[in-house]
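Working notes, beginning with the structure itself.
Heads up, one of the protein chains got dropped from this complex, but the rest are sitting where they should.
Chain naming follows the written order as A, B and C, and within any one chain the residues start at number 1.
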């Protein structure tokens, strides 16, 4: 049994991506502003895969398309990790915090089966 | 020593978000198509924080703004995990795959300090 | 009868928006880079209106929602005109040029009733 603690996957990716950028001297381009642009550009490539599909079709992708979509999701994750890293934000902690907010904002009794925004529920 | 293996953070989030949606009967709305729209809408809220800032300013956020940005990053991560889950895609595996692709596409010697797209390097 | 030629609507908007920005000393913030961010943030607000609707529902908006969507479309148009203005690009001429490209890229015989991307048609 190893005495080393296994790093969380996100933390491993963070380190690997930081090294990737450093080796290429890309840190200079990776301002949060620029990274937010790169991130949304990747999000749009995801959207593009689905824009002419029905919702039903979007659940049943062929295997080639599914692999392509997986790589788009990867691109988004990569820029998400890089942005958080530049700003020294803990992604997991933020997500747990946000889930708590959402649990209060969308109580089960009130929103079950509905999709209005929080401010639209009276 | 525990015999249980600790779940990776992303996997923990995936399970928690699936339960969150299930309890609210929101699974019906969470087609990959719809989730890609929700994801890009959150990415845009990130962009909005930076649109009138200089790159320099985007690195030095005040603490209120930094918290707000953290919650936007969380929203993106949440929809990213949900999309991957609906399509049964392993986010971490896809990211590792994509990093490999990027390492071949952007060799250090060729791209050091430059930001052209892969197809623009001759 | 006036001897003056009536200005095209887009040109009228362009002038009015330029004055609007100038009076507020906002020209300094309106780099094409920043405007592209503002534009996509507005496009995302449009997307947000539709993300949980079915396609069918997206055609039959209530009047309040329709007005709100109209104002989002307006925001997109405003930033589109501003971006083109900063770069001295003629929007109408570019659109006509692009329509020509699309007519060649998507010949009626080949694409009738289908939505593949150009590169996916053999």
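Methods note: a residue touches a chain if its C-beta (ideal position, glycine included) is under 8 Å from a C-beta of that chain, and two chains touch if they have at least 3 such contacts.
Since we're looking at a predicted model, the values are computed, not measured.
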item: Residue in contact with the excluded chain [from A:6, A:27, A:51 or A:67]; value: A:51
item: Touch residues of chain B, complete complex, unshown partner; value: 36-37, 40, 52, 54-55, 115
item: Residue ranges of chain C at the interface with the undisplayed chain; value: 1, 8-10, 13, 16-17, 20, 23-26, 28-29, 31-34, 36-37, 39-40, 43-44, 46-47, 49-50, 53-56, 58-59, 61, 66, 69-71, 73-78, 80, 83-84, 86-87, 89-92, 94-99, 101-103, 106, 108, 111-113, 115
item: Missing-chain contacts mapped onto chain A; value: 29, 34, 37-38, 40-41, 43-45, 47-48, 50-52
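The working rule: only the chains that are shown with their structure count from here on.
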item: CA centroid of chain A to CA centroid of chain B, Å; value: 2
item: Chain B residues counted as touching two or more neighbouring chains; value: 29, 34, 37, 40, 43-44, 47, 50
